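The complex appears here without one of its protein chains, the remainder shown in place.
Entry: chain A
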Amino acid sequence: MRHLLSTEDLSLQNAIRILDTAEEMAAVGEREVKKLPALRGRTVVNLFFEDSTRTRISFEAAAKRLSADVINFAAKGSSVSKGESLKDTAQTLAAMGADAVVIRHWASGAPHRLAATDWIDAAVINAGDGTHEHPTQALLDAFTMRRHWAKLAGIPSTGADLQGMRVAIAGDVLHSRVARSNVWLLRTLGAEVTLVAPPTLLPIGVEKWPCTVSFDLDETLAKGVDAMMMLRVQGERMNASFFPTTREYSRRWGFDDNRLRALDTLGLKDTIIMHPGPMNRGLEISSAAADSPRSTVLAQVRNGVSIRMAALYLLLSGETREPAASSHAANPNATYSHQESH
């Protein structure tokens, strides 16, 4: 695995390897000295063409805990906003000796372009591209779900998958990179995924995805759900006729107090409530739901640092780096020989 661009082409073996490595990284976070020397002398660039303080500081914390040098490159206020191309920006970073580029971009596929061209020879991590994918978000979600699912089964998280777990993802699937990355990764890990959305917010072609699609959140809950993930409704959708009003959206597809109570009524005592943040309280999720003991919102944030440490470590630690000429996509046959040694 040379880059982390999507979960669609992430093998089960690689997915489990990242999740397991993140468990080890989480243990580091619980120590008094939360730092490993693993990436000392390596440079990680956070290249953000789109504002996302949460994701940026999560990657920054991850890189620093691994002792890497971190450069934050925010496109706003830089030469990028003066019309510098992605190619020139990438070549500039290459000339400065970046070992890894963590890229957030408003354009779907921008990380693929960095990885597929000869503009820069660095590991590329997709930190969210347009409406395409957000693989580290899906990995941290899966990490959170796996801890919950393994605990219920009374087994250790490490090495486990999500076989049989019922996951519902509700909201704006059409524009959601989080939903896409989750669908592919959860499929790989063996979970059963149901997407719940207004028909206007599902992409044409969703019927080919490895999941079930529903327009009815209550019906989906009644069938039984082990993890309920709510997606953020973006402000710009509200005036583009995707749904009549935010109130109607909230009534039909929001996780409100009634639906929170329904979990108890339905006997779903172990169901967790997830949200990638930032939340629109009162729109797609009620405050009671967000703050309930079922909510994993803060655990997700915490786990995000562990997942990003694992991704950086696996891509940058010497033994796993493959020659530059190798395939840019995550290679299902890749092995992590160093893992056996620690």
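Following the convention adopted for this analysis, contacts are C-beta pairs under 8 Å (C-beta built on N, C-alpha and C of every residue); 3 or more make two chains touch, one makes a residue touch a chain; residues count from 1.
Criterion: contacts and distances are computed from a predicted model.
Peer 1: What protein name does the UniProt record of the undisplayed chain give, "3-isopropylmalate dehydratase", "Dihydroorotase", "ABC transporter" or "Peptide/nickel transport system permease protein"?
Peer 2: Missing chain, UniProt protein name: "Dihydroorotase".
Peer 1: Among A:M1, A:A68 or A:L86, which residue is in contact with the omitted chain in the full complex?
Peer 2: Among A:M1, A:A68 or A:L86, only A:L86 touches the chain that is not shown.
Peer 1: In the whole complex, not just what's shown, which of A:R17, A:R56 or A:H112 touches the removed chain?
Peer 2: Within the whole complex, the residue contacting the unshown chain is A:H112.
Peer 1: Quick one: say which of A:G29, A:G130 or A:G282 touches the chain that got left out.
Peer 2: Considering all chains, including the one not shown, the answer is A:G130.
Peer 1: Pick out the residues on chain A that sit against the missing chain.
Peer 2: Residue positions of chain A that touch the missing chain: 8, 85-87, 105-110, 112-113, 116-117, 129-133, 177, 180, 203-206, 208-209.
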